[in-house]
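Submitted below is the structure of interest, expressed as structure tokens.
All protein chains of the complex are present and in place, except for one that has been dropped.
So, subunit A:
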Amino acid sequence: MNEMLRVDQLQKVFTMHQTGQKRIVGCDHISFSVRKGEFLGITGKSGAGKSTILKCLYRTYLPTGGHIFYASQQFGAIDLASADERKIIVIREKEISYVSQFLNIMPRVTALEFVMESLLELGETVSSAKKKAEEMLDHFIIPEMLWDTFPRTFSGGEKLRLNLARAMVRQSKLLLLDEPTASLDQASKETVRERINELKQNGTTMIGIFHDLDFMDSVVDHNYKLESGVLKEV
């Protein structure tokens, strides 16, 4: 039907060669599905494996078992767990965005360019990308005087908001959010909620990890809990 993503028995086991081939289970037997336009929220204790699941979906981690069926616009039904790297690169460019729990290394481009890049990758013109990027920076309350500076000197909250602006300036098919409100004040959280609702209205499917349960309840359609390695809807 309208299934956007179906995760089937996802497993990620890390083998640490530096410490005597130690095996660490990131997640195992994880199954769930998300329909187009839905928001699925995940909670769970620290170390439960929430980020691991998200990173497998984005293929920063290469799954060691299971499938991640995704309805790609470019390629049709595709298993992200085993898809060719080149296809993953295109899907990241065009369809799936990801905001990591810990900030990516900051690029050596200005904040405005950083947000614009996200739209230029989709083929937007420079002038339209600039306009939308400015609106988004404004929406996430990033002071205008910072727009043409390099983000490496930004505060923690500013960096997070900038990453959110980059991921949310576009209408992604699938948006993965790992603790998107972790270090934000109430006013900033409000701007995130507004943008999430806009994206949802326009059909973006989302999966988010939250510690802030009140915030999560106010945006998600389904609430999942990862407990003792088992992911269940609550």
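In this text, contacts are C-beta pairs under 8 Å (C-beta built on N, C-alpha and C of every residue); 3 or more make two chains touch, one makes a residue touch a chain; residues count from 1.
Convention: contacts and distances are computed from a predicted model.
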item: Listed names "Copper-containing nitrite reductase", "DNA ligase (ATP)", "ATP-binding cassette domain-containing protein" or "Cell division protein FtsX", with the criterion being the UniProt name of the chain not displayed; value: "ATP-binding cassette domain-containing protein"
item: Sole residue of A:Thr15, A:Ser82, A:Ser128 or A:Gln171 that reaches the chain not shown, by the stated touch rule; value: A:Thr15
item: Absent-chain contact - pick from A:Val25, A:Ile89 or A:Leu213; value: A:Ile89
item: Absent chain, residues of subunit A that touch it; value: 14-18, 55, 59-62, 74, 85-90, 93, 105, 108-109, 121, 123
